[in-house]
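Okay, here's the structure, questions in a sec.
With one protein chain held back, the other chains of the complex are shown just where they sit.
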Amino acid sequence: MSQKNTLSNKHFINWFRLSSPMTFYPLAGKLIPIFWVLAFLFGVAGLWVSFFVAPIDAVQGQGYRIIFIHVPTSWMSMFIYIVMAVWAGLGLVLNTRLSSMMAQALAPIGAWMAFMSLWTGAFWGKPMWGAWWVWDARLTSELILLFLYLGFIALQASIDNPRRADKAGAVLVLVGVVNVPIIYFSVKWWNTLHQGASISMTKAPAMAQTMLWGMLLMALALWMYSIAVALMRVRVIILERESHADWVRQLSEVQS
Amino acid sequence: MSALLGIIHRDLLLVMRRKSEVLTALFFFVIVTSLFPLGIGADGALLRKIAPGVIWVAALLSTLLGLQRIFSADYADGTLEQMVLSPQPFVLLVAGKIAAHWLVCGLPLVILAPIIGIQFDMDAGSLHVLILALLLGTPVLSLIGSIGAALTLGVRGGSVLMSLIVLPLYIPVLIFGAGAVYANTVGLDVSGHFSLLGALLILALAFVPWVSAVAVKIAIE
Partner (left out) sequence: MTCIRGQRELFQGLSFGISGGECLHVCGENGVGKTSLLRLLSGLSRPEMGEVLWGGKSIVSDSASYRHQLLYMGHRDALKEDLTSLENLEMYAVLDDVALSQENALATLWRFGLRGREDLPVSCLSAGQKRRVLMARMITRRAKIWILDEPFNALDSKAVQVLQELIEEHVDAGGIVILTSHQALAIKGLKVLKL
């Protein structure tokens, strides 16, 4: 049985055809190298700007440069959570397996971003304020976001039935996405109530143009990286979950 | 409406027949709060300062303990399935179960809290604020927790997993609830905290029963 791999007309893609794991698998395979290249290019540009072009900060010296990883990872952790929620929501409403698989693939990447953001935040904080951890509003919210990611991953790992895991995870992440603004707001409130915001990473020094560029480029690099890794992960998930299907058994990777 | 009351009546009747399960959650609340002075020291000023936080955290944990039973007993003996198939709107039945849970696990906490507060040497004004905050906050805890309970029905290691899922979602309630009492002790205005708690309660009442109903149906499938 020949495998239909139709992308005949590049300008018009039948989205419903794409929602079949069978069609998506080879397409994803083709796209992955593209995103790795983009990630590499943006990454090189971003790192160059971060280390060589952006000026030395008057107050913080060279050490502040870790912000070029800290801030983009924060942005990405938040962004990936929202994208995950969108995919999971689509999977729940439209009952498409592939959307839920995308959400499942994205979760560990987002968790990793949140974790990196916390670590780099600690590395930034130590030379600046002498403490490895400060209960700043943003860092605390980031920590809670990491918990939300871990809860989602744990829930999906504990449920044996994959369809039930998809739907339960979708409910959880949708509830989470609604709660994230509430949590962030409450943490900010808590911060001002108890500390009077003496230490705040959001009160960073006024950003030079180049600093902003550096962060944007790094963010783009991370975004491309996330897409590449997500596509790779979703291909593995497809193979695992569709292993009973004929088209999987006929793939060269599986047969070897 | 009669279905709602019927479910509450049924759940309360079941609790009456097996009181020990509920009482253990309440004893847990008392024991946990007593652990803190034992661990930190009996300095009056310090205890007064940590009291709102300690009582609220203990309330969160006791509610979680009680939530393990909200759906699991009915799930195990097949009655939950029957409720899903009932001609009555399932959202109403879920709301009834959550209400019964609050009456059994949340309301007693509100009543016990002042006693614990006295142990922590809180003054009368703070106790009033604490009771009111718990009165607004514990229903939200029951509501949000029911989502976690529904999602983890019948799952291995469900109770710990439920805590992992639900505790991050509890944080706003904790912050506003404990914050209200703390604000009162330092002389700040508490009305902001209460309006936020009230807003959370209204939001939760409006949406959560429906979300939990969806989650239960996913688990039953």
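We just call them A and B in the order they show up, numbering each chain from 1.
Here is the rule we use: a residue touches a chain if its C-beta (ideal position, glycine included) is under 8 Å from a C-beta of that chain, and two chains touch if they have at least 3 such contacts.
Quick caveat: nothing in here was measured; it's all calculated off a predicted structure.
Undergrad: Where does the absent chain touch, in terms of which shown chains it meets?
TA: Within the full complex, the chain not displayed touches B.
Undergrad: May I ask which residue of B:Ala3, B:Val22 or B:Ile131 touches the chain that does not appear here?
TA: For the chain that is not drawn, the touching residue is B:Ala3.
Undergrad: Quick one: which of B:Ala42, B:Leu85, B:Val186 or B:Ala206 touches the chain that's been left out?
TA: Going through B:Ala42, B:Leu85, B:Val186 or B:Ala206 one by one, B:Leu85 is the residue touching the chain not shown.
Undergrad: Given the full complex, what residues of chain B touch the hidden partner chain?
TA: Those residues of chain B that touch the unshown chain are 2-3, 6-7, 10, 13-14, 17-18, 77-79, 81-89, 93, 220-221.
Just so it is clear, only the chains that are shown with their structure count from here on.
Undergrad: Could you please state the distance in Å, as a whole number, between where the Cα atoms of chain A are centred and where those of chain B are centred?
TA: Between these chains, centre-to-centre, one finds 32 Å.
Undergrad: What residues on chain A touch chain B, complex-wise?
TA: Where chain A meets chain B, its residues are 144, 147-148, 150-151, 154-155, 158-159, 163-164, 167-168, 171-172, 175-176, 179, 182-183, 185-187, 189-190, 193-194.
Undergrad: Using the touch definition up top, name the residues of chain B that touch chain A in the complex.
TA: Result: residues 147, 151-152, 155-158, 161, 164-165, 167-169, 171-172, 175-176, 179, 182-183, 188, 196, 200, 211, 214-215, 218-219, 221 of chain B touch chain A.
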